[in-house]
Each structure stands twice: as structure tokens, then as C-alpha cells.
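Just one protein chain is left out here, and the rest sit where they should.
So, subunit A:
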Amino acid sequence: MRDFEYSRAESLDGAAGQLGDGASIIAGGTNLLDLMKIQVMVPGRLVDISRLEDLKGISEHGDGLRIGALVTNSELAADARVRSGWPLLSRAILAGASAQIRNKATTGGNLLQRTRCPYFYDTAMACNKRTPGEGCAAQGGVGRMLAIFGTSEHCLAAHPSDMAVALTALAAEVEIRAADGGIRLVPVRELYRLPGDRPDLETVLGAGEIITAVRLPAPRPQTRQVYKKVRDRASYAFALVSVAVAVEMKDERIASVSLACGGVAPCPWTNPEAEQALIGAAPGDDAFATAADALVAQASCHPDTEFKIPLLRRTLIAALREATGLADSAAANPTTRTPA
């Protein structure tokens, strides 16, 4: 690890004042310290915000919740209100990482974990995310975990968060403190930038901005929420593909649907055409197949990720069957009963 200065922030203003000039905020540190150890990230200063009380706790906010940026993944997944009202969020968080990581990782940090692929970690290989303009070794390399949507010739990395996929499907917003102290709200689905020719820039956060909370709106009544994740081992692995759906039924038809996918893009991937194909439809494999076709239509695969197209189609259809009551959740989720 390269040397750095360390300072513990006493206030949000104090933290903001120390940003810039190679400084990085640290909270849980589970992603940042990992990357610092291999010198993929080399901040000259760490500003520790982990003691800021203003950023802790989950409070009721209108009909929804305000989740402080420092709320740990464990705390959020186990919150009784989240478990009953937003089970999709609990399920997605519990599908990610390990218990040890979830105890340390924070809500804000989970959103801001780096979009990454093995070549980003390997400092002997070219990576435009690490060093803009250097090239992308994933092109022509090996890459079972790479993205299939939203990529560019400069970067193929996928965003690995499960939590962000659920928050996107649940229409959550990120509360951001601007450098001047003002607060702005950004929907989670608009937080991430696609790589284009600057894969080193991953979010719309500006200089000196700090995520202070996530706001979770009340779920629509009568919605059923499902998170389905497929991975190479039974636990503690990133998604090959994952699907989060919240489906509202009315008179045995789909009245509204919110959909987001993980493991397939540099951000939680959404597709309004796929959602539109379901609205007003009677649940069934015809409607689900139409939506799945719309979802995968824009895929652009590396040779190693072509398997993700049929896998994503099937995962979406399985999630929709479960969310519309055509399959029960225990039968539809047999992998969760298999010992690791």
C-alpha cells in the first residue's frame, strides 16, 4: 500500500473541506482498502467519515425510508421495516458478499464500489479505467464476468452491486451533499455514467460531493418483489446475471412493473421496452418471452459472455413467474437450499 495521510472528519463540512487533491473518503473501506493494497487506487489522503452521526441510522421519511449513507449492509438487510416492506432490498443485499463484508460495507460505499474486471486489478495489463488511454486488455482477453450492455470499446467491466440493482427497481434516490453544502437528489438509476471514452468516471458525482443518504419511496400497494441471482458458486460470488422485479397486479393482469438487472452492465441495467411489453399483459410465458426478447435485443457480447443472453432471458422469466404467482418462491429458488 502507498503511504497516505489519514484524518478523521468531525463533521460533514469538515469532511467536504478536505476533499480534492488526491483525497478519498473512506467509510467501510471494504472495496477501497482492497484496491489500495494492490495499488490500483493510490489516494494521498483518506478522510474517515465513519464517525459522522448525521450519516447513521434509518428513519421514516414520508411513506418511505431515509437510509443514512453509513448504515451497514447487514443493518439494512435486517431492518424489520425493510424486510416487510421492501423484501427485494433485503434479499439482494443478503445475496451479496459475505457476512463479514456486509457488517463493514456501507450503503453509500456499496453504491460507489468500483465497476471492475480482472484486468482492472492486474496492474501489468492495460486498463482504461485505471489509466485513461492505456487500452483495454479485456477486449480479446478472457472475461466470463464482463458486461453485455452499455459497454464501449474502452471498457467492458460490470458493476457488481446487488443492492444497487434492487434500489434501482425500487425507484430509490441518492441524497447528495454538494460542495457548497446544498442537497440534491439523483435517482439511483441515473447515478452511474456509461464508460464511453472515460471509463475512469463512473458516476455523476461532482468534485467535493458526498452521498449522505438513500431515500426509499413507499412500495406501490399489492406489488410482489423478487430478486433472482445466478452465480458460479452458491454463495459469496458476483452475479453472472441477476434480476430484480417489482410487479403490481390488478384484475389478474400486470398493472405496473419495475425491472433492473445486475452483472450485465456498468450500472444496474434497466429497459423501458421490456417493462412496457408487460404492462396490461396477462402473466404467462408468451408475455414474459416478449419482454425477455426486448431486454436482450441490445446486448453486445464478448465471446466469453454470449452465454449471458440465454441465461438472462431465463432468469427474467423465472423472476416474473415468481413475482406473478405462477411459480412459488421455494420451488423457484432451489439453489438457495444447496450447501455451499
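We take it that contacts are C-beta pairs under 8 Å (C-beta built on N, C-alpha and C of every residue); 3 or more make two chains touch, one makes a residue touch a chain; residues count from 1.
As a working rule, contacts and distances are computed from a predicted model.
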Out of "NADH-quinone oxidoreductase subunit H", "Xanthine dehydrogenase YagT iron-sulfur-binding subunit", "Nitrite reductase (NAD(P)H)" or "Na+/H+ antiporter subunit G", the chain not pictured bears the UniProt name "Xanthine dehydrogenase YagT iron-sulfur-binding subunit"
Among A:70, A:94, A:136 or A:296, contact with the omitted chain is made only by A:94
Residue positions on subunit A contacting the omitted chain are 1, 3-6, 8, 26, 29-30, 33-34, 37, 46, 48, 50, 74, 77-78, 83-84, 87, 90-91, 94-95, 97-101, 103-104, 234-236, 329-330, 336-340
